[in-house]
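Take this structure, written in structure tokens, and hold onto it; I'll ask about it next.
One chain of protein is taken out of this complex; the other chains stay put.
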Amino acid sequence: MQAVAILSVLLLLLFGAWLAAILDRAGNALVAGDRVRTAAVRPLHDLAAHLSRQTTTTEAPDRLNWRLAPVAYLALAALGLSVVPLAPGVVAADFDAGIVLWGACEALTVVVVFLHGWSANSEFPLIGGYRYVAIGLPVMLISMFVLIAAALPAESLSVAAIVESQREIWNVVRQPIGLPLFLLLGLSLTLRGPFDYADSDDLIGGTRAEASGAQLAAWQFARLAMLASVSVMASAVFLGGYLGPVLPGALWLILKSGVVLAVLIAAGHLLARMPPSRMMTFIWTVLLPLSFLDLVLVGAELLIWG
Amino acid sequence: MGLIDDAAFLLLSTVAILSGWRVFATDSMVRASFLLMMSFIAVGLIMLLLAAPYIGLATVFMMAVEMMVMALFMVMFMMNPAGLNPMMMVHQHQLAIGAGVFAFVGLTAAVLFTDLPDDRVDPGAPVVHDLGVELLGNSMLIFETAGVTLLATMVGAVVLSSRSGRFGAADEGSRPPGLEVGGEPAGRQPVQGGGGHHHHH
Amino acid sequence: MTLTTVLIVAAALIGIGLYGALSQQSFVMLMMGLELMLNGTLLAAIGFWSYGLGGAPEGQLMAIIVMAVMAVDMAVGFALIVAVYRKRQADVTESLTTLKN
Partner (left out) sequence: MAVAALRRLALRGPVPVHAAIGTDALAAVDDLSLDPRISVQQSPRHAAILLVAGPLRDEDRSDLCRLHDQLPHPRATVFWRTDPAIQIADPPVVSVEDDAAATIASVYRSLIEEGRPSEPDLQPDTPPNPWRGKGDHGQGGEGMMGGTPYGRPMAMTGDDLRDGLQLDPYTAEFGPFLPVFPPGLKLRITLQGDVIQFAKVLRPPLPQEEQSGPSAALRRIARQLRLLGLTGQAARALRLASVGDGKAAGVRRLRRLVKWSGSGQAIPPGLGRVGGADVRDRLAAWWEVASGETAEARAPDRTLVDLLPGLEWSEAMLVLNSFDIATLTGMCPIEKREDKAHSEEEKDAPEPHDHDGHQDQMRGAA
């Protein structure tokens, strides 16, 4: 069963990244008022174009870390996804402390993105890396609070138990602040839209500005895979995961994750990005207190009705 | 299973010790920080083997954040954070090596000559659950004390590191160190009339 | 993997950490030595808990305390570095011959 789960995790990442690439392009075309002329093979064209170009280097980069960063990013996406039950009893890594493992992956993602920016030895990637640390760390704090809030009704840190605790009512109904805050984390983890402080256009691509060829392709793929991973996690923790009538559980999980993926991509295209200092103020004064409030409300709710 | 555990332990402890040693042997400060993080991650994974999943993963989680901050401080405060210039910033080197070796040998001898208990934790025990019950049950006072200590630390850290102090700006009359002990201030000179801050444009 | 091997690994980490804490001139590097020693301590605590206490939760509590100490060490250490740097623009131990000012 575990072998099936591990294989499914890898397939889910691959398929999710592909779907995300297609939706991303379609979303951009929709917003731009273009004809949506995306095709299922279009991500392959981009991949082939990247692979047909040289992977350049800079003067005296931290080469080991630079080349490893995309791989590590992808590995974190896979590791984070591995604690999510894909169907009743099918989970690649059945930890008692699954949520903590996910939290560790979030923290390490910040490290990996910083390293990707740092090791290129060039200023735009470096600024991108700095900025990402400044924004990424507080966003991660927020996500820990909402995840703990989601774990409270389950009385367990295991993701499987959290899914099971939603048999009667989904967490998104019970704790409505949690899901939007967690989706913000998703935007931040995947360097997307309003939380794209690492790879943004005002920094000429930020941490990936000096990356080219196969390395760039790997980095972009890792970002999309992480997007898939976050979507699945969000649907497991807040939308009841594999729970649902009639259809088999795995299908429900995929459907819900697809919806979350679409919402994340739409948010990335529709929302404007603030300058980082303004965003810092917003996070520390509005979003973080909101996540405290979420935790307090869930605690009160469990005390009264639980 | 025992063999796999042993192999994993061997691998992880090698990583932990090697990366711990490389921390003080690499020129790049950023690499040093993340090597230390590697060491912590390896120790965290050993704890997973020792049936302490929460503590192990929490170590990984905490150390990733802590070493990220550490790396930023390295870049901020070191002259040569990328290690492009080779460097050796050590003092009392022989003594330090001696102390390190002595500590290792002493502790190892103590370990080897002590009759260690053998009361293995039951693999099926709900350790995370037990820990939670303990933290918010019998040991709640200790746990809360740790929390309050951390809060006090945060307040103290902010007070210490902020510029404006009770008696004016913290860098007022600040004086850069000399190139040798007790020497003339190097680099920028203290401004006449006090106040390390220059005009702000 | 026995308690003995776990403790020897912990001793090695403590030894390296002690070397770092004693030999490094830079404050930040010095703190890394301290952290490495605490890393060894943490491993030893968990090792004792795992092999010696038969799963009594107080052992894990000990580890949590060590982690809290690490966090305090980091935060206060960095704050002191910033404060000293503001005052003296110094980031190595040799620059501080006195605690005055």
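Chains: A, B and C, in written order; residue numbering restarts at 1 for each.
Criterion: contacts are C-beta pairs under 8 Å (C-beta built on N, C-alpha and C of every residue); 3 or more make two chains touch, one makes a residue touch a chain.
Quick caveat, the model's predicted, so the values are computed rather than measured.
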Touch with the omitted chain, as defined above, among A:Ala72, A:Leu86, A:Ala209 or A:Met226: A:Ala209
Given A:Ala48, A:Val173, A:Leu247 or A:Ala300, the one touching the chain that is not displayed: A:Ala48
Identified contact with the non-displayed chain, of A:Pro138, A:Gly244 or A:Pro276: A:Pro276
Given A:Trp18, A:Tyr73, A:Phe95 or A:Phe124, the one touching the chain that is not displayed: A:Phe124
Chain not shown, touching residues in chain A: 27-34, 37, 41-42, 44-49, 51-60, 122-124, 127, 130-131, 193-194, 196, 200-205, 208-213, 216, 269-278
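Operating definition for what follows: only the chains that are shown with their structure count from here on.
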More contacts between chains, A-B or B-C: B-C
Between chain C and chain A, distance of the C-alpha-averaged centres to the nearest whole Å: 33
Intercentroid distance (Cα basis), chain C paired with chain B, Å: 6
Distance from chain B to chain A - Cα centre to Cα centre, in angstrom: 28
For chain B, residues contacting two or more additional chains: 54, 58, 62, 69, 127
Two or more partner chains touched - positions in chain C: none
Complex interface listing, chain A residues touching chain B: 60, 62, 65, 95-97, 100-101, 103-104, 107-108, 110-111, 114-115, 118-119, 121, 130, 133, 137, 140, 156-157
Contact footprint of chain A on chain B as seen in their complex: 28, 30-31, 34, 37, 53-54, 57-58, 60-62, 64-65, 67-69, 71-72, 75, 82, 84, 126-129
Residues of chain C touching chain B in the complex: 1, 3-20, 22-29, 31-33, 35-36, 39, 42-43, 46-47, 49-55, 57-58, 60-61, 63-65, 67-68, 70-72, 74-76, 78-83, 85-95, 97, 101
